[in-house]
Structures are given as structure tokens and as C-alpha cells.
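Complex shown without one protein chain; remaining protein chains in place.
Just so it is clear, A and B label the chains in written order, and each chain counts residues from 1 on its own.
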Amino acid sequence: MLENNSTKKRTFQSWQAAIFITCLTGLFSLFLIGFLSVRYFHYSHTLPGQERRIEEIKSELGAAPGNEALLQEVRELDILTRSIRFQWYGVASRAGYLLLFNLAVMLTAAQWAKKRRERLPAPSSNKKYDEEYDSAAAMSRRTVAGAGIILGGLMAAATFFLNPAVDDYVIEVAEDEPVAKKEFPGPPDREEIGLNWPRFRGPGGLGVSQFENIPREWDVETGDNILWKSPVPLDGQGSPIVWDDKVFLTGGTETEKQVYCYDALDGELLWTGDVPELNVSVSDIELNIDTGFAPATPCTDGRQVYAIFPTGDVAAFDFNGDRQWVVNLGVPDNVYGHASSLVGYGNTVIIQYDNGQADDDQSWLIALDCETGDTVWRTARDVMNSWTTPIIIETQYGDQLITSSEPYLIAYNPQNGEELWRADILSGEIAPSPIYAEGLILAISPYVAMIAVEPSGPGEGDDNREVKWEIDRGIPDITSPLSDGERVYMLGTYGGALSVHYLEDGRPAWQDYIGGDFYASPSLVGDSIYLFCAEGAGYILAAGDEYELLGQYPLGEQVQASPAFAEGRMYVRGEEHLFCIGYSE
Amino acid sequence: MGEKGEKHKERRAFLKEGLWGVSIAALGGLAGFALTSSSEKKTVWQIDPYKCNSCGRCETRCVLAQSAVKCVQVKAICGYCDLCTGFFESDPVELDTGAENLVCPTGAIQRSFVEDPYFSYAIDEDLCVGCARCVKGCNAFGNGSLFLQIRHNLCLDCNECAIAAACPAQAIRRVPAEEPYILKEVK
Partner (left out) sequence: MNPMRRTGIILLTALIISLFFCFAAGADTGALRFPPPDFESGYEMPATETPPSASDIYEYLAVIVLAAVLGLGTYFVFTKRKRKYIWGLMIFSLAFFGFWRRGCICPVGATQNITLTIFDQGYAVPVVVIILFLLPLVLSLFWGRIFCGTACPLGAIQDIVLLKPLSVPYWLEVPLRLLGYVYLGMAVLLAVTGAGFIICRYDPFVSFFRFSGSLGALMLGGAFLVVGIFIGRPYCRFLCPYGILLRHLSRISKWKVKISSDECIQCRLCEDSCPFGAIRQPTGEASGEELARRKKMLAVSIVLLPIIVFAGGLGGARISSLLARAHPDVRLADRIYREESGEVAGTTDQSEAFRSTGDQSIESLYELSAEIQATYHQGSRLLGAFLGLVVAASLIRHTVRRRSREYKADPSDCLACGRCFELCPNERLRRQRIKEEEDLRVG
């Protein structure tokens, strides 16, 4: 009660004291700000001038080394600049904290004084809510309209006062021009695809030529059966693909990524398509020099050609060489560089984009829209980075897309990317792509095993799926296997060990050494097997129960890519040239 | 009037409910979409020494008073030169530590004798201001063992790096925090 009596007096005094503190700390803050400003001015204006002078003296001294006065000046300036600099660094934080503390006190006192002086408001009695409300609304409408007009005016006038970007070189922004938009044609049908070589290892990705009239001999010296031979501008390990009268290839260097189109008739380079650098450059990624800058094979659907590069850039060109789109799939994390080739399916291009470790959440199966390059669907994959190309197989359950990476062989619905089934059977850094023969999927764990499994319907027998048979001898680590329907052929890279087993149960048939190193996968033409060794020679063997070499023909340059086949012709990518081997006349 | 008012109110409430549902769905969709391209890995800013052109903006543009960018050295690249052009002016009066002979404005590089005729150089990061003068000198005449790096014990990891925004060579980018440095490599 006693306290209550004295409250009035004390309140009066205390807010006054608070105001006094506010003013005091306010003045001190101003002083600090002034002090900081002077120091800052020294740092930001005096210092650069002095440093320029130091540079000047240094160059003068170069001409007149003995000038003691200059020496003296430069040394003094040096000490001065250092002290200005480090005093500022020290002051900036110390005085900053002091200022903060001071301002905190000031604001506390000021707010406290304010609170102490607050009185309850005493609003007048008559109030016309309706009029106030309506007039405020009307006024607001006017001011908003005014602001809108000012905004519009600023936009209209801005280009008169400010410097817009140069766009003289802008060719593509053909705006307002009534360009009739071309209708994007539908995807090719099975029959059409079957007449061409649209992807890595042919229509099914199995390395089996649908054409049998392929030359069994040639001679690069005399030009026998060599229809043409054209230089390829940039290196690449990717294989050629063929659609009608056009042959496509990719090549690259550290800075360039290109797609080439050759005339199948005479080997003329019809066009070169450049793929621009998006947000990822070669220096951002790991890339083994053996992988090269264009390791993946492009694919085509007869409307456009699609190519992927180790930077994760995918580009589409029409058959005239005009780039339609280019997208980046994100920075790859692939120890040797992304090398999986593209696969076309309907209106999509499918990419097996495996990165990092199995639990890194970086691996994807991605389908891009052929027309726009937009992602149609994207399915996460819990697998390690790999270098295999998926195959699409026809099964009794419908089309299945088969991928192989450590640790799973996974089948997807190629229409929507839904996972159908998986088998926990693979290991290692997998480069050999799977194949499909006589109802069996043959997948490879490099050096370790070839495993045969049967496809199944969705969700059946996941993980420990029943393995039909398993081979552990003569397993390649780079080339993909080949089957003639009765046997399966595996080609070792070093020394050219060709191991043959029966498809039925995996029992061995025969094994022989061809000699040489092999990076290109084997191909089947009729009842012959075509092999190309890295040193640059083609071998033709009989497909059968024993080793029978039908011929061996040099090509004159190294070969690492698998051949492509067309009616009466075979296209082989050498180190420097693209060869067209076919019957002359 | 009453009934009409009620109906009006109901309609408004319904509209609001709908909007609310749409908003929460939109935020959820946004979260889902962002999560698909998200990463749990932290990233930090770093200078690509192969792109850097030693313009000197690292010293002045960092939001810190004394820049978080420091000069670092990969010893394996260093030639241990007597006349180090990252340390001495290209045309020194004498090979001593007189201000007129030194490249570094703050004397942050220390030179010490190793064995005849080699000298090693060390950077005192408390003194280094990231001005890149030594980097320029070392690149011009030497092996290029000196280069700038953002020091993560100092960097505040701003959402937009002020130096990156000003870098003329676009040499600063975000890198995974597990490997927060881009050190030069011996070729």
C-alpha cells in the first residue's frame, strides 16, 4: 500500500531517467558511427590511393634502384597501409559489438520510457463507420489504379532511360512471326524399326543383324568391298547408327560435343550438330581418358536423332541438323564417365542414368519427351553407377525394359517407368549390356558370372529370383555377349578369348583365343560371327559347335565401337574414319 | 434477406475451404517436387583455381571485413625458387624483405631457406587478405602453386556469395561440403 502512494512520483522520475539514458547512449552511438565512418573512409579511400602510390614507386625504383628517398617513402607507406588495414579489421568487429550493445541499451531505455508514458487512448464518441469505410475504399481504388498506371508508365519508359541488352545477334527469337508449327510425326512402328539400326547393337540391342547379305571379305588396300571411308572430325567410342540413308555418330573433346550425320550413299558428312555447354562442364565431372568424351551411342526414331554426353547433356537434332532441344540431367557422379547409350521407345528416349553408390539416391531411369525434351517420367534406382545399355524385350507380360547394374537386374515398364521385378544377382563395375535369347535374360557380372534368368510378371519373385543357370568361366568385363539361339558367345577383352556355351543349360561348348584386344561387342550375321579387334581387324567366324575362322581382314586403324548393319552394308567406326563395307555393284 | 445471407455465407465458407485445400495441396506438391531434386548433402562455396583470373575482387567483395578468401599453396607444384615471383616483385631491388621488393601488401608470406638453392614459402592466413597479387605473380612466371581458396572456418556460407556475384571469371560455385576445396593438382 505504501508503495502504491509513491508510484506516481517514481514513474515520473523513471521515464525521465530512461530518456536520459536513451540520449546518452544515442549520442555515444552517433560517436561510434562517426568513428567507424572515419575508419572506413580511411580503409576504403585512403588505402587504395596509397597502394597505387606504392605500385608507382615500385616501378620507379625498377628504373632508379638507388633512390633512397623513394625507398624511404615506400617503406613508410607500407607500414601505414598495413596499420590502416588491420586497424579497420579490428575496429570493424570490436566497435561493431560495442555499437550493438549500446544500441540495445538505447532501445531498451527508449521502449521502456515509451511504455511508461503510454496512456489509454480516449477516442471521441461520434464515428461514422460507413462513410469512413467507403471513402477509404474509394480512395484506395484510385491510388491502386494510379500506382498501376505509374508502374505501366515506368515499364514503357524504362527502355528510353536505361541500356537494354544487345540482341542484334539474336537470331532465334523469331517472335510474333507466324511460323506454322510443324506437326510432330508419330513414332515409327515395329516394322520400320526392324528395317533400320536405330540404337546400340541394333533394333533389339542384341547385336544380331537382320540382314544376311553382308560382305564376308574386304580389302582396304585395293578398296575391294569398301564402298566409302570418311574422316570423323572428333574422337568418340560410340557406335554408328543407321536410319534409311543416313548414318549418325557422335564425337567430342573437352570443350566440344558433336553429332554427325553422313550420307549412307557416298559417305558425305551432311551436317555437324553442336551441343552447347549447359551448366555442367567436363571439368566438373570424373572422366576416364579411355572412356573419352563421346562414349555413348546415339539413338534415332526416324524423326530425330538423340545423343548423350558424359556431362549429362542430352540433345535432339532433326534430320536436317537443326537442334530441337538440349537438356542436362544433372551432374553425373560416375567413376569412368557416363557411357550408357540411349534407347528410344514410342515417344520417349530412355536413359539409364546410374550415378554414385547404391544408396546415394543419384541413380535414375529417365524418359524424355522426344518432341520437347521434357521429363515424362523418372524412376529412382538404388544401384551403383554402371555403363550398360538397357534392352527392351517382348514378353508374355508385355514389353519390359531390362537394366543391369550392381546389385540388381531390374525390369521396368517402358511406358511409365514402373518397376516390374528385380533380381539381386549382379556385382562389380558392370559394362556388358544384358541380352535376351530364347526366353532367357543373360546378364553379366564382369569376370565373375553370366547369369540366365527368365522374365516374369510384375512383382513376382523379387530379390532371390531363381537363376536358370550360371557360368563362371570366360566372363568379359567390357564387351556384351551374343547369342545365335543355340549358343551364347562371350568375348574377353584382353587376348580375345571367345567362350561359347549352350544356351539351354549353360554347359560349355568350346573356347579359343583369337588374339588381340576387343572393345567392340560381337555381332551375328546369318550363321557368321563378326568381331573387330582394337588393333584394327575384322574376324569372321562360323557360328557353330567348333572354332572355325572364315577370314581375317585388316581395317588399317583401331576399332573400339561395335558395327552397324544395313541392307548389304556394314558401318564400322575406326579411330579416324567411318567405313562403309558393302558389295560394290 | 436472412436466407439469402445464409446462403451467401455458406458459399463463401465453401469457397474458402476449397482454396485452403488447394493451398495445402500446392504446398505439399511443392515440397514433393523440391524433394525429388533435393540433396541431403551440404554444399559450400569454392573458387575453381583453374578459372580464377586473380582480379582482386575476393579481397573487397566478401561480406566479411577481412575476406574469407585466402591464398593457399600446393607444395608439390612449388618450384622452391630463390626468386619467387609470388613473393618478390618481378624486378626486385634486392632479394630481401624490404617493402619495395615484396608483392604481398600485408607481408603475409614467409620465406625460409630449405637447402641450397631452394626456399620454401608459407602463408600466414591471419595476415592474408585474399588480394591475389602473389597468385598473379606465381602464375605469370612460376609454377602456379599459389592460388585462392575460400576458407570454410571463416566463410559465413551466404545464400548468395557476394564474391561469386562479382567474379568476372565465374570461378566460384557451390561444391559438396565433403570435398570443400578445389586444390590444384600436379599435372
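Criterion: a contact is a pair of C-beta atoms (placed from the backbone, for glycine too) under 8 Å apart; a residue touches a chain by one contact, two chains touch by 3 or more.
All values derive from a computational prediction rather than experimental measurement.
Participant: Could you tell me which of the visible chains the hidden chain touches?
Facilitator: Taken over the complete structure, the missing chain's partners among displayed chains are A, B.
Participant: May I ask which residue of A:D130, A:E221 or A:E546 touches the chain that does not appear here?
Facilitator: Considering all chains, including the one not shown, the answer is A:D130.
Participant: Check each of A:D235, A:E277, A:E486 or A:D517 against the chain that is not shown and name the one that touches it.
Facilitator: Final answer for the missing-chain contact: A:E277.
Participant: For chain B, enumerate the residues touching the unshown chain of the complex.
Facilitator: 16, 19-20, 23-24, 27, 30-31, 33-35, 37-44, 51, 53, 55, 57, 63-65, 72-83, 85, 90-92, 94-95, 114-115, 118, 120, 122, 140-143, 151-153, 155-160, 162, 165, 168-170, 177, 180-181, 183, 186-187
Participant: Where does chain A touch the missing chain, residue by residue?
Facilitator: Given the touch definition above, chain A has residues 40, 44, 92-93, 96-97, 100, 107, 110-111, 114, 120-121, 123, 127-134, 136-148, 151-152, 155-156, 158-159, 162-173, 175, 255, 274, 276-281, 327-331, 375 touching the missing chain.
As a working rule, only the chains that are shown with their structure count from here on.
Participant: Could you please specify the touching residues of chain B with respect to chain A in the complex?
Facilitator: Checking each residue of chain B against chain A gives 36-37, 48, 50, 65-66, 89, 91, 93, 98-100, 105-107, 129.
Participant: Along chain A, where are the residues that touch chain B in the complex?
Facilitator: 51, 54, 57-59, 61-62, 65, 70-71, 74-75, 77-79, 81-82, 85-86, 88-89, 92-93, 283, 330, 378
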